[in-house]
Each structure stands twice: as C-alpha cells, then as structure tokens.
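Working notes for the structure below.
What you see is the complex with one protein chain gone and the rest in place.
This part shows subunit A:
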Amino acid sequence: MPAVSKGDGMRGLAVFISDIRNCKSKEAEIKRINKELANIRSKFKGDKALDGYSKKKYVCKLLFIFLLGHDIDFGHMEAVNLLSSNKYTEKQIGYLFISVLVNSNSELIRLINNAIKNDLSSRNPTFMCLALHCIANVGSREMAEAFAGEIPRILVAGDTMDSVKQSAALCLLRLYKTSPDLVLMGEWTSRVVHLLNDQHMGVVTAAISLITCLSQKNPDEFKTCVSLAVSRLSRIVSSASTDLQDYTYYFVPAPWLSCKLLRLLQCYPPPEDGAVKGRLVECLETILNKAQEPPKSKKVQHSNAKNAILFEAISLIIHYDSEPNLLVRACNQLGQFLQHRETNLRYLALESMCTLASSEFSHEAVKTHIETVINALKTERDVSVRQRAADLLYAMCDRSNAKQIVAEMLSYLDTADYSIREEMVLKVAILAEKYAVDYSWYVDTILNLIRIAGDYVSEEVWYRVIQIVINRDDVQGYAAKTVFEALQAPACHENMVKVGGYILGEFGNLIAGDPRSSPLVQFNLLHSKFHLCSVPTRALLLSAYIKFINLFPETKSTIQEVLRSDSQIRNSDVELQQRAVEYLKLSSIASTDVLATVLEEMPPFPERESSILAKLKKKKGPGAVSVNELEEGKREGGELNGGGERGGDNSAIAASNASTPSPSADLLGLRTGLPVSAAPPSAGSLLVDVFSEAGVNDDGFLRDLEPPTESSDSLLAEGPGDSDSTPPPPPSVVSEEPAPPLPESDELLNKFVCKNNGVLFENQLLQIGIKSEYRQNLGRMYLFYGNKTSVQFLTFTTTVTCPGELQSHILHIYTCIIQLNVQAKPVEPLIEGGAQVQQVINIESLTDFCDAPLLNIKFRYGGALQNLTLKLPVTINKFFQPTEMASHDFFQRWKQLSQPQQEAQKIFKANNAMDTEVLKAKLLGLGMALLENVDPNPENFVCAGVIQSKAQQVGSLLRLEPNAHAQMYRLTVRSSKDTVSKRLCELLAEQF
C-alpha cells in the first residue's frame, strides 16, 4: 500500500492545479491565478466563517501559487488559525504554510509562538514534532527568546519519545545558530553528549549535528564527546553489514552517521588517551582497508556510501597530520581515485589532495601525481573538476615544479572557461612571484599573462609587476626590453600599454642605446597606442611622456608638440586636459635640474604583502586560502622580494584610518574630482593629517617612514598604487586606555542617520555590522563583530560609554556583552578566525541629546593590542514618531513655533545628485512623516514628527527647499526645543 493515499487530496485544489496546467500562455496562467487569488481573498474576508477544510484547501492553493513564483501577501492569519485547530491535518498545513512563507520578521510571530507553546505542552508527540519543526524552520530571534529555555528540557527529559528527541536536538541547534546568546549552557549539556550512546540511531544522527556545532564553539566543555564518538564509530565500523538493519544502506552500515562522527572528531586534536587513540587509528585503518576490498554490490549507491566514509576518514587523517603512515596511505588512495572512472570521485580526490598538499609529510607524495593532475586540467570534460585540478596544481606548487605548473596553467588559460579565468590569472601571478628564481622569468610570465588573458588581469596584478620591477634593479633593463617588444604586436591589450607606459617612462633609458629602440622609436610606439586607450591609460601615458622629456631631452620638441595639439590641450576630459596643460608648462618653464628633481626615478616601494594574495583570498572567501599557504606566501615573499608583511596588523589599522579617499587612487592622480594641481596634500600628507587629528602627535615619525615621493610630490608621483596600499604603521605602542574616537567616526555616524542597518566599520581585521530598531523612546541595537582574519582575536572586549553629560543622566545605556563563550569563560572572550559574534545593546532615551555614545573595542590580534573607538549611530532622530497632518495644521503649528531660538536653518551645497526619489527615501529614513501636498511649491519637502524620550516629547517640523539650479538646499527645522532644532539641522545638513 502506498503510504500516501492519492485519493485524499482536495478536489478544488486538484481542479485549480489542472486549470493552471492547461493554460496555454503565461498570460492565461497569470489571469487564472489572479482570479483564484481574488476568490480566496474574498472567501477570507467574507462574513461566512470558513470551516477547517476550506481554510486548508485555500492555504494549499496559496502554497501552490507561491511555488509558481507569485508573491503571497495574505492568508497568514488563516494559517495561524489553522495552528490552533485540533485536527492534525489542519494543524499540519498551517505549520507548513508558516515555515514556507512566514519570514522571521513577521508580526504574527507572537500568535504563532502561542500556538507552538500550546503544542509543545500538549504531550502529543506528533503535535510536539510539528511545533519543533516550525521553530527549527523559522528560527527567528523571537522564537529563540520564547523557547530557548524549554527545548533543552524536552531534549534530555527521560520520558520524551525518540522522534521528539530527534526534532528537539535539531531545533535547539537551529536556535543556537541564530541566537547563541539565548541558548544557555547548563546541566543539559553533559547529558546531550551522552546522546551519542543512545540506543536509537536516529537520535544519535540528530544529536551529533547539535554536538558538532556546540563543540566547535565550546571545545573544552564537550571534550568528553571524543571518546564516546570513537567508541560509537568503532562499533559501526566493525559491525557486519547486516548488524544495523535499517541503518544499513546498500550494505554499508550507517554511512551518514559514520561521516558525521568523523566530522565531529575533526573539531578536536588527536585524542591524548592512548587507548582511545589506538582504537581510532584502528578504525581509520579498517576504513582504508575496506576501500581495497571488492565491492559487496555493483550499485553506485554502495560505492558512494563507502567512499563518503572514506573521504571523511581521509579528511580526519589530514586534520591530525601526525600519522605519516596513514597520511601516505590516504595519499595513495586519493591517487587511485584521481584516475577513477567516476567523475565524482575524481572531483573529491582532487579536492582532498589540495588539503593534503599542505602537510609536510605528504607534500612530496602529492607531487608525484603532477602529471595526472595536469592531464585532468587539460582533458576533464567538467569545468568543476578542471577547477579543482587548477586548485590542486596551485597547492602542490613549489620551487621544484613552479616553472612546469605555471607554464601549464598559462597554456590552459587560453582555453579556460570564462568563469575561472580571473582566479587562474591571480594564481599564476602569485605563483610566478612566489617561486621566481630569476626575475626575467617572472616578467615574462606576467607579460604573457596580460597577452593571453588581458581582460582578466586585474589592477593588482599589473601594479604588482611594476612594484617588483621598480624594487629590483637587476630586472629593469630586461623588463624594458621585453615590454618594448610586446608593445610591437599590432594589437595589444590595454593593460600591456599601461605596464609599457609605466616601465618605459621609468626605465626606457636602459634600452635607448639600441637604435632599434631609440627614444623616439619608443615614444612613437607608445603614442601609436594612445588613441585606442581609455582615459585613465591616456593619463598614464601623458605622465610617461613628461618623464621621456626628462630622460631624453631630444624628444622634448616632439612631445611638446603632441601636448600642444588641440586633442590634448583642449581635450574634453578635464583630467587629460589638465595634465596636458601642466606638463606642457612644466617642460617649457622648468630648468633641467628642476625637471630632473620633479621627475626623479621612483624610489623603491615599501615592502608589503602581495595585494594579489589578498585579492585571491577575498575572491575565494574567508578560509579558502589556508593560513598555511598565506604564511608560506609571506615567508617566501620575504625571502625573495623582501615582500614580507611588515607590522601587518598595525598597518591594517592605519589603512582603515585613512580609508576614505583610497590612497591608491590618489597615488595615480586619477581621481576625477581631485584636479592634480589642486592637490598639494598628497596621499602621504593626507595620512599625516588624519593622524594628527586623531591626536597622535607623531607626524615626524610618520613622515620618516613615508616613502619620499608619496609625500613629496603628488603631482607626478605616478606610483602604481596598490588597492591595499599599506600606509606606514602607526606608533607601535598602543595604549590600553580607550582610544579617542576614530577621525572618521563622525562620518560613519552620519551614514546611519537615515538608515538603521548596515556596516558601521570595516578594516582588514574586523567588520562591524549594525542592525537596529527603535520604538517610542526605546531602541535595540545588534552589533555583529566579524573576524575577517583566519586567526583568533583574544581578549575581545567592548565598552559603551556616553561622553560628557550624556553619560550622567540623559541616556541610559545598559549593555550586555554577549560573546560566544560568555557564560563559560567570561574572562577569555575570543572570536575565532572567520567567526562572528553578536552584541545586543538596549537603549532608552530619557531626554533629548546631542552626542552619540562611544563604543570602544579592544582585542589582541597576533599579540598586538587593537584599540579603537567608534561612535554608535544613535542619533536623536531615531526616536522620531512620524506625525501625519494636513496642510492647514502644518502651517498653524509652524507659526506657533515662531520664536527665533526654536528655528534652526542651514543653507548648504548638495553633495549628491538632487534626485527626488532619493531625497524622499532619505527623509523617510529619518523617521518623520513626509507630508504630501502641504507646501505650495511641489519641489519642496515638508516633514513632521515627534521625538520621543522618557522625559518629554518634542514635536518637530522640517522644511527642505532644494534649488536645483544652484545645487543648494535650504533646510529649516522648527521644534519646541531649541537644542533639538539645532541638532537635527546639523545632522541633516550632512545627508544630502
């Protein structure tokens, strides 16, 4: 008998679905759906009470319509009503609708929670499971608040049915993932671990997911699970294929559970207890042995299940990285799979080998498979497999095989799929730099790269080749020669022109002796490309020309003529025009000495971590490039180029301090809004300014470290900027005192005046996201601290203070710092690499205020104390309550607020385009009501709202008058309190 009797459906539903299926066109379908939606809507709104069956039928129809991709904006209430039905079928469909359609922000959550509460306490296992499913599927914070205490109790209670236990375990896991702060560790934790011993394999299956997640976050507390997991695994592995009955899958005993057990063990180092370790090694050996046995079934499911376990076992062996014997066996096994006829196995083998390649025990063994892997790269039909092969080649590359691998990757690039080209380019660039023995090879490789895949060569790549050429004088002549030859190709990529322009401008003199590359020939070659290039490249070429005038006085007249031509000096692009004018003047006025000083050869770039590596890391997402690899990169880089990272973490902070105008853009002098002549504060001095504002009086110190050109001469400092350009490290001693607020903290604050969610702050280490909500005079803010590195942050503490008078009586801010570990180890808060922690801040406004509270963050990253202070974006407008009013009322109130101190007015220039829609959105974001048809001039905006605080309510009216012609605004704010008007005016003036 089929478990689902097909006759039990609903006639109306079946008819509706058939109708839809018979529709001949999309239009007919939409028409039919709209008709049905109207029908359901009227039924729901109708006076006649619907019985459970009809409700169920209509809800089912809505689900079907939703599946077809139509928004469903009603029916939620009916679904919630179904929850409280006593009939199982109605309850079930109600829960289904809610799990599929209600997102975590729905306002119905309170009603739903009530129904869930009833079902949880019903002691009816089926109802309990439905309720638990719903919590797990929605997983909202409100649900966590309501049930996080209850579910652990259900999970470990002695009288709970197995099926309920299973659901409770996964439900708890979901809540722990969404709101870790609400799931409190307690007496239940130790009992959860013992679920690994449960009789019922289903319970173990569900529990192990929970335990794995908990162990990742609290390894010490769940340590005991290691020995339990090993003994469970050992029992499964050694059991005959029939022992586990239902949990045997195609002759493999409990494959899913085995995989999960092996995953759990990967959260821990090898067991210290000799007996446990022995038992585990035995298990792993058995698994490896079984792989060699003849299959018990020819079915692909059998081999899949067996190999699923095998791959997890290999991952564990690689994770331990301590048993050379097992590692070699694992490597051999993977080697076999590399040639397996199953594509899936080849894919997984390539992927596992990638991690194996970073182990010192097996790196050599992996290298023996190089030919197979290269072959895979060339011949696999499946792009995902080819991608893995490319990853593995990258991972197994070292000095001994770099030339071969780079050559293979280069030749593959020609035919590579578009989707992976950019990544391949980055990898080739990194390998070429990392393992370059002689730099002519490096230069050749990169130029080849540009030739083959110019479109995919990002700025970082060509910046980097220029940095290296400038820093190494032994390769400069060769680079000039090669690039000169490359430029002779009739069609060459713009990136090649950029590199060529830069290198010939700097080092063209090194090849000028040869009549075939005499100065004029060089110039003509470059200039022949000029007209085909984009504006930034042309700008770069113009700079190369002026350098030519300095290097080769004999080209002066030719170049001056070019600069003087209308197409340059009257170019419609202001940047090009300006350069042409200035360079022309410079070449005709300045004496040779002055010219030589201004256009002196670029000094070596400060040694820094390759920005390409950072780019690849970013592309692959956190964790994709192993720490190992990065460190190796640094080590190797340091050895070869002196490219080691210097004071990485400090400079990261510095970079973030100076984050706003990207230094790289300034270096290149290509920022449109920043005319070259008007830029005496160069990138370098900009930094200094920023620091002195921050109260760090170390200008001299900073200047000393500044590379000379970057600070001396922005006009012509045409450095190949570096997007991650690392400014000099700030003073190495960071005080334990909370740092003064970052200079840009006001600007960051302004970003949040009209919005509540977003990224508050980001540097190379840390990202802080904000979500906040306000109601009346209360607010709640969620801060998310994300560790962007792969290293732990230690002693991570945050403090919120209110500056000045704010602190004493105006704004109560009580914070609860919630970290992943807070209950267990309050003194050792740490954020794992790549992890994120959340902090909740409750805010109550007692009266109006001006200054935002300060958030100080301190932590140790790699030993160095990081200390930064930001302003929390709590501004007075957050407590606005919008007030709708008619034109008449508005003007009446406006007149009532006529005392001079009640009004604040500002006239200011537009910072952004004056787009009506954007303005409206901003004003709405401000929290006031935007009143239509009030102002006689339709161009103007008027708003009204009441600021709520505990002590008082301050009514405020606002009028914004844009003047599109002058690109100016006049902003007038009137409110019953003078400080409020003033503050609102200040805040808003920064927004438009």
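Before moving on, here are some points about what is shown:
As a working rule, a contact is a pair of C-beta atoms (placed from the backbone, for glycine too) under 8 Å apart; a residue touches a chain by one contact, two chains touch by 3 or more; residues count from 1.
Here is the rule we use: contacts and distances are computed from a predicted model.
According to its UniProt record, the chain left out of view corresponds to "AP-3 complex subunit sigma-2" among "Superoxide dismutase", "Translation initiation factor eIF2B subunit epsilon", "Glutamyl-tRNA(Gln) amidotransferase subunit A, mitochondrial" or "AP-3 complex subunit sigma-2". Looking at A:His133, A:Arg191, A:Arg893 or A:Lys950, the residue that reaches the missing chain in the full complex is A:His133. Note on the undisplayed chain: of the listed residues A:Cys23, A:Val598 or A:Ala835, the one touching it is A:Cys23.
Here the missing chain is touched by one residue of A:Tyr53, A:Phe74 or A:Tyr418, and it is A:Tyr53. Seen across the whole complex, the unshown chain contacts subunit A at 2-11, 13-15, 17-18, 20-23, 29, 53, 60, 63-64, 66-69, 71-72, 87-89, 92-93, 96, 100, 103-104, 126, 132-133, 135-137, 139, 163, 166-167, 170-171, 173-174, 177, 201-202, 205-206, 209, 212, 246-247, 249, 255-257, 259, 263, 299-301, 304-305, 307-308, 311-312, 343-344, 346-348, 381-382, 384-385, 387, 620-621, 624.
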